[in-house]
Every structure is written in C-alpha cells, then in structure tokens.
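What you see is part of a larger complex, with each chain still in position.
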C-alpha cells in the first residue's frame, strides 16, 4: 500500500490556502494536510493518554468525515483549542485516514496542526459546490428574459431589481436550496432559468397565456431565497428565513418594488400571487393555491426543475455508495432506481 | 290575519332613508316599503303578462329574501330597470310578502317602486350587523394594551399604527370575517381584544412569556384584514385579499412599520413570525407553524375567540330555524347541539 | 324583439342533417329546428293538457339545455315517443326558447318534430368539441418524435403501434378526457405532443436524461385511454375503463407489445413503470410513484399539460357566465381568477 | 481538575436515603454515591476481566445516564446481582463519571455498592419532577371552583368527587402526562386550574356560556388520568390506560358518579360529551368532536395549557443542550426557536 501525502499549499501570492482533495476522494491510509469547514462539534473527552475531541468536517463535495484529535494531558490547552473552533469555521488540519466500523475517520495526535483560518485565507468556492454552468453566461440569459418583457412598468421593475449590482452579484452565486436541489454556486440562477424554459414551452403550447406576468413571476418567484439562505462556508438557513420563509420575504421585497415603480394594482396582485402560490399547496407552504393559469405554470415549472434535479443528483450520489439497483430516499419514503 | 304595513321613512332632515324592519322579521302578508342591499341578480324572464326579474335581497340581519318584480310588456323598460341595479346596490323596494315552497318571497307588480339609492341616502349600519359592544369603549381598551407595552420601539411602532386617525376609524368599524365569526361592525376590534384577554390569562399561567412580543403580535395579527375585507353595503373579500390573503398583506404592512421605527431584527423576525404562523398549520393557511411559545399562545387564542364566537352564533341562528336538538354544520361536517 | 328562426338543413347530397347553432348560442325567443344529443331522460308526467316529458339536450359546445315536450292526451303515444329515445341518441327537435328561473328552456307542443336520427344522418363532429389544431399535422409531429427514437427495439415497438392504421385513425380523433381537459377531437394527440414538448425542454435542462425511454414513455403514457374512453355522440367512460382504468389497460397493451418485439426486460420494466407511475401519487391513481428521473419528468409534464389546459378552459367558459373577478371551481375547491 | 465527591446520606432518623445531586448536575470526574431509578436494563456481557452489565439510570431531573458495572469472573454472582434489579427499581450506586463519545457515563468496579432500595427507604419526590406551585394552595383554588358551581346536583357530584380524601390525595400529586407536558408532581392539578382560567376568561368574553356545565367539564376532563398514569418511581402508562385511554376511563367514572347523584340526563350527556370530545378531533383520540360551545372552550383551553407548557419546557431544556438558535422538535417535526 502506498501512502499518498496530501499537502495544503499556501499560495503566497494570493495569501490563501487552497483545498487539495475533496472529502469524497480521501482513502484509507492517506496522510492529510488540508482545509475543511466544521459542520458539528462533538465535545471533549478524557482518554488514557489525556484529552481528545471530535469534529465533523466537510467541504464542497457535500460528504462528511469524522475528525478525532488526540491531545495530551493538559486539559486546559486542549479545551482552549477546541473552544477556538466554531461550527462553520474553516480549519486547516493535519492527520491520517483510517477506517472505523467501515467508515473513514481522520485522526491526528498532538501536536498536529489544527488551525482556524480567517476570511480571506481560503476560497469560498472550496466549500460550496461549484456552479454547473458559467454564472455570467447564465446571468446574460436571465437579463435577456428581463429585456423581453413588454409591459413598461413590469420591465422597469425587473430591470431595477436585476441590474442592481449588489443584487446581481449575490444572485449569480446564490444556491437554490440548502441540500435538496440546486444546492451549488449559481444554483438559484440556474433554477430560475429552468423555470423560465418551461414557461417558454408553455407559451408555445398555450399562446393565450400572459407572457409578461408569467415571466416576471418566474424571474422573481424565489427572490426571497436571497434572504432565506446565507452562504458562509456552507449554505445555511437564516433566522428570518426559518421564521418567515422565502415566500413572505419575497412578497415583502416585491410588494415594495411594485410600489416604487407604481405598478398597476391588478398586475401587482397577480405578481404577488405567483410568489405566494408557487409551492402549489398549503401543505408545501403556500398560503394560497395557484388561482390563474400563469400561476399554475410557474408552480409546475418550479416542481419540474426542482424534482428532476433532485432525483438526478440522488441517483448520481447513490451510485457512488452502492451497486444495488435501488436506493431508499428517506424524505420521499420510496426507492429510487439507480440503473 | 292582520297585514302590517312597513313604511320606509325618509328622514328629511338627514336626507336619509332608514331601514324599517329586518329581513328576519318579515312575515307572510306584510306589505313592505323598505331598503335592502342586492346580494345577487338572477336575470330577466318573460311571462304571460310581460317581463319579470328576480333579485336576492338582504340586510344587516344576514338573512336573504327572494324578490320578484312582475313588470309589464315593455321589455326595454323592464331591462333598463334591471340593468340599473348592481350587486351591492342599496335599493328601496315596495312589495308584499308571500310564501313559496315554505320560503318567504317578496313580490311586486309594476309600477311598484324599485329605486337604487345613492351613497348618503342610507346608513351603512343598516347593512352590516351592528357592533355587539361599543366600539369607542373597545378602542380605549385596545389603546390601553398598546400603552402597556414596555419595549420602546415596539411601543412606538404600535402607537404609530393605532393612533393613526384613518386606521383607527377603519379598525373600529371593521368586521373580523365575511361570514364565519365576528362578522359585524367592530368585529375585528372585539376579536382582537378577546385574543388579548387569552394572552393576559396565559401570562398569569406562564409568567416567563415575553409579554411585549406576545401583545404586539396579538394586536397586529389580523391587521391585514383591513385590506383583505372591504365593507360596502356588505362585507366582501377584496381581490388582493383573495389573491394573497391577510397573512401576507399584514406581513408587508408590519415589515415596513418595523423598518420605519428601526426595530431590532430579532424582534421584527418574531413579530412577523406571529403574523405568518397565527393560523397554526399549513392546511389552515399558515406557511410556518408557531415556533416559539408566544406564537403558540396567539394561535390558540385566535382559535378560541373565533371558534367559540362562531359556534355560539350558529346555535343562536339555528334555534330560530328549528326545534330539533341538533343542526348540521356544513363546513364543520358535524352536528351542533342546540339545547 | 325579433325572433330568429334556426333551421336544421338536410344536406341531401350527403344524406345528413347539419347542426345549425350551438346550445351556447341559443337566445330567448329563438325558434329552433336543430339536432342535439340526449344527455339525460327525465321521465313522463301528466299535466292538465295531457302528458309531457323532459330531456336534457347538449352538443359540442358542452352546454346543456332542458327540453320540455308538451304532448296530448294519448298517453300511450307520448310514452312510445319517449321510449324511442335513449341517452346518447341524436335527435332532431323543433321548439322555441323561453327562460325559466333565469335558465333557458327549449319547449315544444305536439305535434312538433322529435325524431331520433340514425348513425350516418349526422356528423359526429357536431357533438364532440372540434380539434383545436389540425389532427393530421399533429400526427405528423408525433410520428417525427417516434422516428427520433434511436433504441432499435423501442423504435420498432413505437412504429408498430403508431403506424397501425386503425390505431392511428382512432388516436387522431380521441379526446384526452371526458370533461376535465383536452376533451375535444384530437385532444389526446394534442396532450401527448404537449407532454413531449416538456420532455424536450427537460432534455435541454438535464442532458443526462435517457431520451429514448422518456420519449417512449411520453408517447405511450395515455395509450390506455383509447380503451378507457368511448366516443359516441359524446365522450363516455367505458365499463372496463371505470373498472380498471387507463393505467392498467395501457400496461397490458404495452406489456404485450414489448413481448412482441422482444424488448429487453430492463427497458420494458422502465416503460411500464412510466405508465404505471404517471399520475405521480397513489391518491391520484398511480400504484407506484415515479422512481427514476425520466418517470418524474413524464409525471410533471402530464400535470403541466393537463392542469394549464383545464384552468385556461375554465377561465374561458366562466367568462361567458359571469362578470365577477372570480369563479368557484368545485373540484379544486378554490376560486379561479378570471381577469 | 477537582473531583467532587457526592455522598448519599442515610438519614437515620427517617430511615431514608436522600438524593444528593441530580443527573443533570453530574460532571466528568465526579465521584458518586447516590440513588437513582432504573429506566432500562441492558444485559450482561463478558469482557476480559469477567462479566459486566449495563443499566440506564434516571431521576426527577428527567435526564438519563448510562451505568456500567464491571464485575469479576464469578458469572453467577454478577448475574444474580443483575437479576435482583428491575425496571423502576430504586438503586443506590457508587461509581465515577467519565465521558464516552461525548456523553457522560457512570461506571463502577466490583465491589462498589449496587443496592436495590425498598419502598420507604427513599422519597418519591426524588424521582418525579417536583411541583411548580404548592399543591395545597392549588387544591384550595380547585375547591373554590367546585364551590362556585350553582347547579345543585352538579355541585353535589363535584363535591363528592373532589372532597373524597383518597382521590384528593392522589389528584394533588398526580402528573398531567408522562413526558409531554405538566409531567411533574401536581401537574394534573396545575393543568386543571389553567384550563379553568381559560374557561373563566371565555365567560367574560362570551357571557351566554353555561358556566356550570363548562366548569364541571373542565374540572373532570382529565379525571381518567388518575387511572391512565401510574406514578411509581417514575410516571408510567398503566395497562388499562394504554388499552382504553383516559377519555373512556374518565367517562366510565363520571357516568357512574352522575347516576349516583341522579343528575338529569341532559346535563349528564353534556358532561360526558365534554370528556369524550376534549381532544377535539378523532385523530387526536376523541371519538366525537366538540358539539356545543362549552365543549369547544374546554377543548381549546386544554390545548392552550398543554401546548404552551410543552413548548416552554422544550425551550428551557434545549437551552441547556445547545447554543443554536433553533432545536428540532421531533414529535412536532419542526424547529423551535430558543432565543
């Protein structure tokens, strides 16, 4: 067996540590000197040699690895080290991969390095899954959809929103969800374009649909996710996101934008309705069900984009873990066919 | 049998017609000259003697009566009269009560009076159920609750809302719902006080509750109903109310008020959550379920006030219609005991 | 008032009666001599002048009109006439439109014509809603989709099915449902193309989808409707359709076709699964939920096509009946916005 | 690190061991000589040094701690010791606290003391959470409510029940539930008073409510819990409680009491209905939903008291375990906000 040594290279010029190998690529026996984010802290224990602690580490691969630090007898020192680490901290750690109960574990003995990095010392992209398509290209496509809207005030509203530099920068990188679907850099943008693509097809099938209202609804339907999700070293729900949700956060945002541009009440009501109803049913979080055709389209377009993406990802991930024909999907409570 | 003649008295001094007898008080054989609002229009028909039309009339008693106008052979004249009437019009009509299939019917032969009144010619109070308690007294109680809030910015926010003259005038008279509960002048105000009363009792039982957040939540929980319901000659859902609902309309309103007074994010999040979650479950229209104790209190307090009021009204109304022990409640899909 | 006389023109050359005006176009006072199909028979009654009977008539407009035949005192004759008429009979009737309780009614006095037509004396197209797009054009599009499939045996299977002349003739004209959506000549074909269009868009969004399986599934997903629905003078559910449903009828059909061409078990299993799961959830009639991405696509594509078509039709129909902003949709148990 | 030694003091005068420190207060390194109750037995195993066994211990704090006894090579002796212990036994044990996988563990080596105590050797109060309010004061309040009932036979019935010395003694100490809410000495009593307090407030809001029926219903609504729950060294469901439930057990009890005092059938029916319907919905265990206003009040009052107590306790407990903003509540399947 050949031990491969994995080294975290400090890029002097950029002042940054770069991620070397993904968690999903680590193998038994590997020596590790790499950067991770801290998902959970699991407490300090005593053992015969002194005091140890455990962490769960992760990175953009979405896979976790347990980390065990075997410190010495100086309890205060080990505790201080442990206390310096917070959930979502980015840490540089050295150690070695072993397997325990069939799962890999990264372990290290004092005085191996466990070091919390400051913002700027690492690249965010190492900790959130990378975009599947180029975000700038996608944003151009989105702006083309904005430009195609003919209703004057709706167009002003949409341009005001999507030409805003700060919002654009955020929208380009934002994920579409925490774990379920489009949970990568640019995921929200890609999801929005997919929803638009089903709207376009619907327009070909049903030419009497109101294109402008439908497109505006599709473009803005998940805008509240900018406030609902926060991307630090990983994607997390914000407090306000958990307490009120992106439907209401988005409604407040869009309602105010409508008032700013003086949008007609009739169109404003429809636009807000699309936001409020785009989860389709109360049990999925929509206080109102879709009440007109364009809202029906956005609801199903959203489902199609999200559900297909989710199942495709689930199949891809599961194939790495099993050679069985099926994998059980807990939240769906059903088996998914893998081949 | 003695026919009682019911006359609409034109109060010259005030320039107003006053309602004489409620629909619920009309009896077979009564002659009628009174004012009603038009609930439904039911079309023009031809009959042997010419052209007739039908309306359904109602008033603050909440009871309906069918109205049949037997016009002459001049179709254009009858149609013109019919077309001058709109749903929610207030009309003065003359006619006589008969019974048809066990239901009362008001009928009139041309040239009996059917006259659409203009705003100002009648008193709104005749067409929405009257307040059960004095609205000014109740509003004083509400302001006392506002004044009892200690958190400085919450207090400023609440005072800003409830001392606003226009809003106060509207809030005093607004009903709590279209038909289900507290559907009378001042119903929203009375319901809000009842919710507050259960919050107060909860505070005695559970002194660790955050009084200020809970009271602010209770005071504002149904504020969106000011936009969701409109009171013309009867209580109706507004278009925006139907499309987005009072939870979202209220959230937009309160969110902006929070920003105006610079409320701390933590408190704002809680306040909005109480609004968003006060229906308790997604299937009742809340995109989020109550997530902290004060939100739990407001949810159940809202239920207690609404459900008890509804069942009490249902019992009272049903007793007028039957001597049976039970009356079937359609929306609840269960029998209610009447005695 | 001007009475317009509507005459059923007997096209001698073709030996056919042609429909003159749709039920939806009839107005009070119109004289009528036209053909309809019989939706319900409502029994014979006696009246002062003798014996009368009632029918409910309809045509391709989907609207109903009550028909009242005032026969003479010869009970046996009136009964004989009544007994000659069956539900789904095509009848030629003469009469006049009046309105009763705000609804139109067609009435006739003996000896007005009430005549049951034989097949061949009328054109089916008068009794089922006409195609919205040219059925031959659409079928060409469908065959193009068949031709685009690359998997050899799947292609043979699909060509075997869709090049079959008898099936093709039936498929071109078949409706997609009885009343809910695509309930017109060619509705099934148009619906199938719409489902395919959403599959195509999904393929652009998610290029790893298995195009051939997805297209074959989309093409065949509703094939069981050919047995589930029968088109006589109106669309009806067949007995076998009611007892087993198009999912199972289609599965039996496709299973046998797979065996004929010797399709690999893996692909056959997937194809049958798409049929069986395309209603998405058990409560919508699918014994299995979609278990792989292509089945997920077909499910949502089917929903999108069906639901948008249904709501658009509902809006269009409702606008003819009301000027209100909303119309209550019973099966959905919610209001639909009309403008 | 300073090891604190915790000693179980045998109070000679009273012949009782007293609890020294709660499980929730134990810390790594503590020496322990204290009394606990046995929640689970987990079996005997062999290890290199002989035979060991494990127990889960608990006390009134509601927290558990795993206990590991490392016995010697005499298997029969270790087994005999293990077999002398039953679930719900009160044991005195000596040992020391260590941490294992981030959880505390209490372990002891033979010949440390593991001794089963007999009833009388310990104080029950050490093993059920203590009352939050003085039970005698609360019972006086309850009797005041009984005394306020005016309906003669209802009053006799209630006095007969609550003045019964045996029942009073039991009712004073009984908990309101096993784990969910009011699970402490006097919890049932405190819960009953809370329900009464919401009834009183309801009476102020809705003066037409029948005070006597409502109060009697509130006082007796959970009386079946006296049979449904048993308090030994911990709160447990009884066999009859699990098989029939407190609604039915209470109904049998109250039905017989009604017959004893000769209560009018009308009032008896209402009283039983309040018991039977006080869970509000079939899915919560009520075979009948509340059918009159007083039953509606008792249902929601019960919910308010129980749910607020539960969430408040959950927040308090969770704060001890995490510094996160939210804690997931499994049975509710939602996050609860902690700050």
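Quick notes on this one:
When the chains are written out, they are named A, B, C and D in that same order, and each has its own residue count from 1.
The criterion applied here is as follows: a residue touches a chain if its C-beta (ideal position, glycine included) is under 8 Å from a C-beta of that chain, and two chains touch if they have at least 3 such contacts.
Keep in mind it's a predicted model, so treat the numbers as computed, not measured.
Here 4 copies sit in place, and the number of copies making up the whole complex of this structure is 6.
Here, only the chains that are shown with their structure count from here on.
Rounded to whole angstrom units, the spacing between the C-alpha centres of subunit C and subunit D is 63.
Inter-chain spacing, taken between the CA centroids of subunit A and subunit D, is 43 Å.
Shown for subunit C are the residues in touch with two or more other chains, namely 326, 335, 337. Taken pairwise by the contact criterion, the protein chains fit none of the simple patterns, being neither a path, a ring, a star nor fully connected.
A list of each chain pair in contact follows: A-B, A-C, A-D, B-C, B-D.
Touching subunit B in their complex are the following residues of subunit D: 194, 197-198, 200-202, 204-206, 208-209, 270, 273, 289, 291-293, 296-297, 300-301, 303-305, 307-309, 311-312, 315, 326, 332, 334-337. Per the touch definition, subunit B reaches subunit A in the complex via residues 239-240, 242-245, 247-248, 251-252, 255-256, 265-266, 268-270, 272-273, 276, 282-288, 291. By the touch criterion stated above, subunit D contacts subunit A in their complex at residues 1, 28-29, 98-102, 325-326, 335, 337.
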